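Data block below; observations after.
One protein chain omitted, others in place.
Let's look at subunit A:
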Amino acid sequence: MTGVFPSQPTSLRLMDAIGDSESRALFLCEDGAELVLGQMLALAEHAGFRETRRRLVFCLSDNDPGGLLGYLALMRAGAVPAMLGTALPGERIAALINVYRPDFLWLPEKRVAEFADLVPVHDAHGYWLLAAQAGEGHALHPDLALLLATSGSTGSPKFVRLSHTNLHANAAAIVRYLALTPKDRPVTTLPPAYSYGLSVLHSHLLAGSTIALTARTFFDRGFWDVLRSAGVTSLAGVPYHYEMLKKLRFASMDLPALNTLTQAGGRMDPALTREFATLCAERGMRFFSMYGQTEATARMAYLSPDKAIRKAGSIGQPIPGGRFQLIDAEDAPVEGSDLAGELVYEGPNVCLGYAEGAADLALGDVFGGTLRTGDLAQRDAEGDYTIVGRLKRFLKLFGYRVNLEDIERALIADGHAVACAGRDDLLEIYLVEGTPEIGKAIKSRLVSEIKVAPQGIKVHAVAALPRGDNGKIRYGDLDGLSRETLA
């Protein structure tokens, strides 16, 4: 089966581009040990891994040796990994297995017992490769390299289909605009199943850098010990990471090797951006505000660090090889400065399309290099873009996308009269005739189902939902309603 558009010619693969030097250090572990390319190649050449070539593999990787060497070895072996969070509950994984029927799973040893019907093939670094008994092999499109979930934590069966060209083009563009070199030393602050986390991994591997490997969080003293002992030069964070850094009085920390901060994963309060950009300027460090979506592999735009203070809140300009256009409701180009339109991106990193089931894995390039972002933006006289709104009904909670329609539908199915709105890092549920008990029950359910911190959700009681003449909810009016916060 072929897609709507002709497939792209076979081109450079990330895993080939990082070379064959067996002694090259890929990762620096907390204990000072290095994981070298040769270890990854040895894993990729194991008989079990060779069997994964052009097969679908569910890859549950954490930021640990088994997680990252395993992921890279699968890529090297020519498997098509579908990245899943390691905290995804067993029943969600089982549901995804039903939809996609993967031939293999790569997962931490502690989760192996949940998949008793699968056959253990090989173990390494605390992880296991398991094979499905009736591994039937799918028709996988030749360009398909990797599947990333559109919504990180919910176990939604919708994946973004990425090609080798996508992965290489985006990593190469990031290497260029961040001017990455083998001397750069990032640290694993984001999960590998998250497109931003993976982009940090891919771009630094391409640049020849060694990555400091830790699963610790900012609130763990060991993290800061790793930062110092490994001589980490850059930190990648979503907005809540910057709130944490502020809480930890990052300004008072002595981290002499650190020279770059990058931020993506949703809108950050411009005041917070300005605070960090100013701090970076004072210390001779670079601050990058960036913009992306999983559909664009990861990155689409970045703001040049010399504008970081003056233009805090802007996403800047397209990455090398990319192009932006603004279009109006009739799809006509919006040409002037400071006029809003839907942001459309074109570039070699735009995904092939979506997959909602196994049959879609045979599809080729449906997007044709053009991505309608669903974000409303405007362009200023200097050519820098600023996001001013969103057309699609989703928001990002702590970096992860949450679809408001899905949540609304689930709550309505439970018999609630609700509307969902909010902004990045705050999901707001407007509930008609709500009681504190119902409000709390809804919040608890959402916390456990979408795996988000309770701080990211508010449930309000309102008298009625604002509706237009056509009966549709006027979401823009929800914020102005008189309300009582229940939970």
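By our rule, contacts are C-beta pairs under 8 Å (C-beta built on N, C-alpha and C of every residue); 3 or more make two chains touch, one makes a residue touch a chain; residues count from 1.
Going forward, contacts and distances are computed from a predicted model.
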{"item": "Omitted chain (choose from \"Simple sugar transport system permease protein\", \"2-oxoglutarate ferredoxin oxidoreductase subunit alpha\", \"Acyl carrier protein\" or \"Phenylacetate-CoA oxygenase\") - UniProt protein name", "value": "\"Acyl carrier protein\""}
{"item": "Option from A:Glu30, A:Asp123 or A:Glu243 whose C-beta touches the chain left out", "value": "A:Glu243"}
{"item": "Among A:Val119, A:Ala179 or A:Ala453, residue touching the chain not depicted", "value": "A:Ala453"}
{"item": "In subunit A, positions touching the absent partner", "value": "87, 217-221, 224, 240, 243-244, 247-249, 252-253, 398, 440, 443-444, 447-448, 451, 453-456"}
